[in-house]
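A single protein chain has been omitted from the complex, and every remaining protein chain is retained in its original position.
Going in written order, the chains are labelled A, B and C, and every chain counts its residues from 1.
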Amino acid sequence: MARVVVDVMLKPEILDPQGQAVATALPKLGFDGIAAVRQGKRFELELDGDVTEERLAQIRNAAETLLSNPVIEDYTVRVEP
Amino acid sequence: MARVVVDVMLKPEILDPQGQAVATALPKLGFDGIAAVRQGKRFELELDGDVTEERLAQIRNAAETLLSNPVIEDYTVRVEP
Amino acid sequence: MSGHIDTVKQAETTPEAEQPFRELGLRDDEYARIRGILGRRPTSAELAMYSVMWSEHCSYKSSKVHLRQFADVVAKGTAGSDAMLVGIGENAGVVDVGQGWAVTFKVESHNHPSYVEPYQGAATGVGGIVRDIMSMGARPVAVMDQLRFGPADAPDTHRVLPGVVAGVGGYGNCLGLPNIGGEVVFDPSYAGNPLVNALCVGVMRAEDIKLAHASGSGNLVVLFGARTGGDGIGGVSVLASETFDDDKPTKRPSVQVGDPFMEKVLIECCLEVFAADLVVGIQDLGGAGLSCATSELASNGDGGMHVWLDRVPLRDMSLRPEEILMSESQERMCAVVTPDRLDAFLEICARWEVTATVIGEVNDSRRLTVEWHGDLIADVPPRTVAHEGPVYERPMVRPEWQDGLQADDPSRLARPTTTEQLRDTVLRMVAAPNLASKSWVTDQYDRYVLGNTVLAQPEDAGVVRIDPATGLGVALATDGNGRYGKLDPYAGAQLALSEAYRNVAVSGARPLALTDCLNFGSPEDPAVMWQFAEATRGLADACRELGVPVTGGNVSFYNQTGDQAINPTPVVGVLGVIDDVTRRVPMGFAAEGDTVLLLGTTRDELGGSEWAHHVHGHLGGRPPQVDLAAERALAELLVEAAARGLVRAAHDLSDGGLAQGLSEMVLRHDVGVTVTLGEVTGDAFTALFSESAARVVVAVAPERLDDFRAAATAAGIPVTALGRTGGDALVVDGVFRVGVGELRAAHDATLPALFA
Partner (left out) sequence: MRVGVVTFPGSLDDGDARRALGLAGAEPVALWHGDVRLSAVDAVVLPGGFSYGDYLRCGAIARFAPVMERVIERAREGMPVLGICNGFQILCESHLLPGALVRNDHRKFVCRDQALRVESNTTAWTTAYAEGQEIVIPLKNGEGGFVADDPTLDRLEGEGQVVVRYLGSNPNGSYRDIAGIANEVGNVVGLMPHPEHAVEALTGPSTDGVGFFTSVIAGLVSA
């Protein structure tokens, strides 16, 4: 079984209240030196069988149409070792 | 500026309704061969300055106490190249 | 499948095998009793079933002897008990509200899980109570939540409260059930022991009531909803690890995660199934999961059932049979279906994409038998699991500190005397965490969905229309004051009931029945047990006098840190009926020039008051006097006045007294009031802050004043003229004036400042 990870993050110009909340909370808890935080989603897809180029293309397609909304989000797809 | 990524995923034994929703939707859209999907959170932390062992330890601490709930979630911390 | 499976055959041949019954919470004598019932040692599946079903939570072993009083009230035919269609013992009680409609409602606790994982604990608390209501055959129509936390500024409160509120909202909003009211209370006694209670109310035609009964040999037992995972069975892993299995047990979560979307489709699926009359009996899966559902269904039916446990759809394939029996995975239901209706049943499930599986069959063996891949792993008389658990008469002792506490009267506390001090105290009190606006919480809850919410927070009672054609509706209010309970648990329980009863009546609804959630410390502490006995006795006595029966509820013990128990906190929810919801009475001043009247008698009663608590951190003396006859007369007057349209607004007085009551009436629609206190009682302070019970403030339009006064006189209710509505301030003539803006700023700022 192979695992493919899709990371989906809000585009930099879109407001990210969750990331911001973390960024505000960190110094209050004594964690300093963090300039910015963004919060996104991580999908772990377990495949039946191997990762082929064709399947990766399929997954990229799913990432683009279903897992992310291109109006506000960017995604990356990678095979986990 | 350095970037540290914290991935937070539900522990495998915990119900993941979000991942399940994606797993059910994918085949309906014609994406086959995906055995399971888990959905988690990805935090991107931008640091002022360099990543030191001490700061990493701090971030691990934040991941454990603020970014995740150890009762139901696991996390990993890694420095982005 | 891992490891070795313990079968009935093996139990017979290895009678001396060591079993981890103590780790599962069973006492030596309880274990011996199980062996006696079975005539052999239990299998590990049987041990799992008995241990969960005989736990305090499922068996009510410490509370049973006391709860019997509630059934006695009904048996003795209290006025009102004839409205009860289904009483204690079923998933929830059902009340006849007329015109062929029946209403079911129940309040339940999810205290401990909400402490461990606030969001999921609270969310699954809502999910659980909603399934209880569905299992009666009803459509859930509204929810309420009763929340208690440590001090508002305590770090742990900041950890727990936002998650609990988000969880209640997250689950309830996603189900599409309006939240119509609840409570948020802060008190040091709940630090480390937050109370998260949730109430659900459902509606059905009286003839459509469903019961958790498995009758009819040959009928099929269908499990439907979510797949079964290892949720909430941290405890049973000892079965696998310590005795029968050498494999390392997989990790089992002790926290349950809810899936409100699954529950929403489950609701719709159940409603279609009910409408098509496809089930004989139905049962939700809550605490103790399948152990509870199968043994209760079998025990309530003709007495026999066979279960093919290996057919249960799993989320985690490593689960062992005893774990499957105990799993508390959420969003599951069990139905008993006749074979000829099975296809129709499964078709509806398929339409909603709900997994449904036949896992068992009803028979007349009088045994509950469980099979795992061809092996018999349990063979028990179901009643001994579900209904014939141990019953204890726990020792009770009135605590020796009780007298000292009652003697420590608030009369020694410094009271405000100057007009300036009184004004400050009013502003300070409306901003107290317990009295401040709860909008920060309630704005996170959908109160509009379903389109039948007639009154919701911050009104005294939630009112929902149940029949748009006729305007028939129900009202619900819940209350519980742990400080009163600590000072006098008997009176405290009666005051909780009195207040909820009064809140229903002020809205114009006739109180009919009640549900309760009894939150206490450890029953093994004789002082706590005494508190519990006093509270239940007080409640039963009050039910008899008010003519409202207990239809069901929940007991939550072990709410304590070390040997420090929470304040005894019986939460009482009263259900009322209103024939025409357009006649409901809201709480706020709505027009200028209405006459404002105080109904009831004000005494110098500040023991356990919010003033003593907030201003002095004091708890001592006696709670306000209980006067059930006065409550009853007052309620009758209010219901009559509503039906005749005599009052424009009505608001009950409780925590914070008249000052708080008037402030809330002013703030509702920013309509001011000018009052004089001369006739209320001796001094302005007592008039403003005493918490005497059986009191209500009403606003009456000039043209209805004579009629209302006549009705009050006929009812024997003392009436004190307070003043007149109008202006933009709360004015106490000759004492102080507080502008609406200043009052609102004080009232609204507290919770956002604490939790934003």
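Note that contacts are C-beta pairs under 8 Å (C-beta built on N, C-alpha and C of every residue); 3 or more make two chains touch, one makes a residue touch a chain.
Only a predicted model underlies this, so the values are computations on that prediction, with no experimental measurement involved.
Chemist: Under the definition given at the start, what are the shown partners of the omitted chain?
Modeler: A, B, C
Chemist: Kindly state which of the options C:120, C:146, C:173 or C:434 is in contact with the chain not pictured.
Modeler: Considering the complete complex, C:173 is the one touching the chain left out.
Chemist: With the full complex in mind, choose from C:60, C:261 or C:392 the residue touching the hidden chain.
Modeler: Among C:60, C:261 or C:392, only C:261 touches the chain that is not shown.
Chemist: Based on the whole complex, identify which of C:15, C:451 or C:562 touches the chain you can't see.
Modeler: In the full complex, the listed residue that touches the missing chain is C:451.
Chemist: Using the touch rule from the top, list residues of chain A that touch the missing partner.
Modeler: Where chain A meets the chain not shown: residues 10, 13-15, 17-18, 21, 66-67, 69, 71-72.
Chemist: Give me the chain B residues in contact with the hidden chain, please.
Modeler: Listed in rising order, the touching residues are 17-18, 20-22, 25, 28-29, 39.
Chemist: To test your reading of the contact rule: which positions on chain C touch the chain that is missing from view?
Modeler: Counting only chain C, the missing chain is touched by 166, 169-170, 173-176, 259-262, 264-265, 352-353, 442-454, 465, 581-582, 756.
Quick note on the criterion: only the chains that are shown with their structure count from here on.
Chemist: How many angstrom lie between the centres of chain A and chain C, each centre taken as the mean Cα position?
Modeler: Result: the chain centres lie 41 Å from each other.
Chemist: Determine the centre-to-centre distance between chain A and chain B, using the mean Cα coordinates as centres, and give it in whole Å.
Modeler: From the centre of chain A to the centre of chain B is 9 Å.
Chemist: Among the residues of chain B, which are close enough to touch at least two other chains?
Modeler: none
Chemist: So which bits of chain C are touching at least two other chains?
Modeler: Within chain C, no residue touches at least two other chains.
Chemist: Quick check: in the complex, which residue numbers of chain B touch chain C?
Modeler: Residues in contact with chain C: 10-11, 13-17, 20-21, 24, 69, 71-72.
Chemist: Which residues of chain C touch chain B in the complex?
Modeler: Touching chain B from chain C are residues 116-117, 120, 226, 229-231, 250-253, 255-257, 259, 261-262, 315-316, 329-330, 353.
Chemist: Would you tell me which residues of chain A are touching chain B in their complex?
Modeler: 1, 7-9, 19, 22, 25-26, 29, 31, 33-49, 55, 58-59, 61-62, 65-67
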